[in-house]
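A single protein chain has been omitted; all remaining protein chains appear in their positions.
Here is chain A:
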Amino acid sequence: MIDRINAAARRVPTWVVYLILLLPAPYTFYLALSGGLGPDPVKPLEHKYGEIALQLLIAGLCVSPLRQYTHINLIKFRRTLGVLAFTYVALHLLVWALLDVQTIGRVIEDIIKRPYITIGMAGFVLLLPLALTSNNWSVRRLGPRWRKLHKLTYIAVVLGGVHFIWLVKGIQLEPLIYMAVILALLALRYKRLLR
């Protein structure tokens, strides 16, 4: 069974994963334009992109425990998931800045003044060098330092989880579940993280 999954995964080129997981971006945008996201489409669009970004970051965190505990090997797609997550974070940021906040002065003010936005922005900034080095040339060039650098994901995903908990009104279940999953996945790496 596991061998068959691994064999199938080997046959799937990464561009197929890119294509499939990018589809929600234009589709959600189309929904927002056509009234499919309700009468106030900016917020749902912004939230949807942010939510997908967080899901993809979490999916990326699942890759190595999956291999370790079940021997399902999806390591080939880990970078793909990371780049896709960054893409959705960037879309989330663009919708927020251009369609929601709308003025550059207020974007800067919000980043400085509102801690949950500061945290979200910090997460984006941490992901930036990771996205820039997600190519074969950088992997070869950086060598062992590449793995070290890409551990920034762990911090970025926690910031993303905190950003989500903080932005909702009152205590809501959904962001707490995300955070629990994130912390559980990081806990599985506890020993490796200490090294």
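Keep in mind that, in the parts below, a residue touches a chain if its C-beta (ideal position, glycine included) is under 8 Å from a C-beta of that chain, and two chains touch if they have at least 3 such contacts; residues count from 1.
One rule holds in what follows: contacts and distances are computed from a predicted model.
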Quiz item: Of the options "Glyoxalase/bleomycin resistance protein/dioxygenase", "Protein-methionine-sulfoxide reductase catalytic subunit MsrP", "Dihydroorotate dehydrogenase electron transfer subunit" or "L-serine deaminase", which is the UniProt protein name for the chain that has been left out of view?
Solution: "Protein-methionine-sulfoxide reductase catalytic subunit MsrP"
Practice problem: Could you tell which one of A:Arg67, A:Arg114 or A:Arg189 touches the chain left off the display? | Solution: A:Arg114
Quiz prompt | Of A:Ala9, A:Ala90 or A:Val168, the one touching the omitted chain in the full complex | solution = A:Val168
Exercise. Determine which one of A:Leu21, A:Leu45 or A:Ala59 touches the chain that has been left out.
Key: A:Leu45
Quiz prompt | Residue ranges of chain A at the interface with the undisplayed chain | solution = 32-35, 38-45, 99-100, 102, 106, 109-110, 113-114, 116, 166-173
